[in-house]
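Of the protein chains in this complex, one is absent; all others appear in place.
Letters A, B and C mark the chains as written, and numbering starts fresh at 1 in each.
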Amino acid sequence: MLTFTRTTRIEWGDCDPAGIIFYARYYDIFDVSTTMMLEHALGMNKIEYLKVYDFLGHPLAQTRARFLRPTRFGDDVAIETAVVACGRSSFKIEHKLTRAGILSVEGYETRVWVVRHPDDPRRMKSHSIPAEVVAKLTQAPVA
Amino acid sequence: MLTFTRTTRIEWGDCDPAGIIFYARYYDIFDVSTTMMLEHALGMNKIEYLKVYDFLGHPLAQTRARFLRPTRFGDDVAIETAVVACGRSSFKIEHKLTRAGILSVEGYETRVWVVRHPDDPRRMKSHSIPAEVVAKLTQAPVA
Amino acid sequence: MLTFTRTTRIEWGDCDPAGIIFYARYYDIFDVSTTMMLEHALGMNKIEYLKVYDFLGHPLAQTRARFLRPTRFGDDVAIETAVVACGRSSFKIEHKLTRAGILSVEGYETRVWVVRHPDDPRRMKSHSIPAEVVAKLTQAPVA
Partner (left out) sequence: MLTFTRTTRIEWGDCDPAGIIFYARYYDIFDVSTTMMLEHALGMNKIEYLKVYDFLGHPLAQTRARFLRPTRFGDDVAIETAVVACGRSSFKIEHKLTRAGILSVEGYETRVWVVRHPDDPRRMKSHSIPAEVVAKLTQAPVA
């Protein structure tokens, strides 16, 4: 399955009066990782892949996180992201966020491939993931 | 000119490790106030007024703020918003944010009425504000 | 068990280019609801209850959400929050976010009562929840 790793930094504006990251910011971080992984796999950025595959996005059906150790502003963290399952119109992703090699947070996402609803442009409906995209999501990671 | 006042609360997730609001959050607060003022004046919500007047939005050309006293999580604040100038395709707004009647922050905005560019859907261009909207923006406040 | 309901509005700045709320913003909304519920039950605001009970906060050990229907800017939503379990040093909360009476999102939180670590002011450790707080969290809702 597809994997992707990046590093980022916990910033002052991400942290709360307890001096640690405000937990909702982890979901911003995970979303960026998922997008970057897909951009990397598909070889184009999100604005392009939305157009090329003519869909609205891959919003979340479910998400979950376990917070094992807090992170603080100035912390450099690594996020390892992996596709762990891929169905007809949805796929599952796991994120492991580490600081200095120690696991701080685990994140889990179930995302759905959606298109604009044919009867109502304000609504969305799930749609089968293009075979070409499934192939990229389920490819073996390069050793 | 049009005015609007609302109250809100500074939340834990808005504040930084110094225990005070992270200043960028004031701009989120001001944006909500401008939208609410327009919705109130036009008698419909933003999703509707974008459609009715067939425009893309009223993004900022300039914004400015003076921070006089910090606010903290749990603080109840009032935001007084007023249109202070209205031109052909832009308008100016002032916000005064107070806590317990004492001025904490002043915000200034210059916003532009924009439509989709006829030659390129990805670009925007300024457009004259509809006369009906100008009339609402420049109306005398109810005494 | 303790319950609390409030209403809020999905704002323009909470939404993404697909026109729907950016999912991480729900966690900001849930955090505010949990804080408000505790403030209401304890009869003081968070800045005060952190001081009175001399603790650092109630960060999340786990959180989870199911997104059933998207919400859009301008949507008025209600959030019903309830304590569903209360242990020695942790408690569980559920949030139901509805729009026009229809369930849009379910959120689940496991939170830990933490104090500053006696040996290292930069670290936190879990601590038993004061009996007085447990009594409030587990009180029967007023009919």
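Quick notes
We adopt the following convention: contacts are C-beta pairs under 8 Å (C-beta built on N, C-alpha and C of every residue); 3 or more make two chains touch, one makes a residue touch a chain.
All values reported here derive from a predicted model rather than from experimental measurement.
Considering the entire complex, the omitted chain makes contact with A, B, C. From the options B:T63, B:S89 or B:S126, the residue with contact to the unseen chain in the full assembly is B:T63. Contact with the undisplayed chain is limited, among A:I47, A:V84, A:L103 or A:A135, to A:I47. As for the chain not pictured, it touches chain B at residues 18-20, 22-25, 27-28, 31, 56-57, 59-67, 70, 72, 122, 124. Remark: the residues of chain C touching the chain excluded from display are 12-13, 15-19, 22, 24, 73.
Listed by residue number, the positions of chain A touching the unshown chain are 11-13, 28, 31-32, 35, 39, 45-48, 72-74.
Simple rule for what comes next: only the chains that are shown with their structure count from here on.
Among the other chains, A has the CA centre that is most remote from the centre of chain B.
Here the chain pair with the top count of touching C-beta pairs is A-C. Measuring from the averaged C-alpha position of chain A to that of chain C gives a distance of 24 Å.
Along chain A, residues 18-19, 22, 24 each make contact with two or more other chains.
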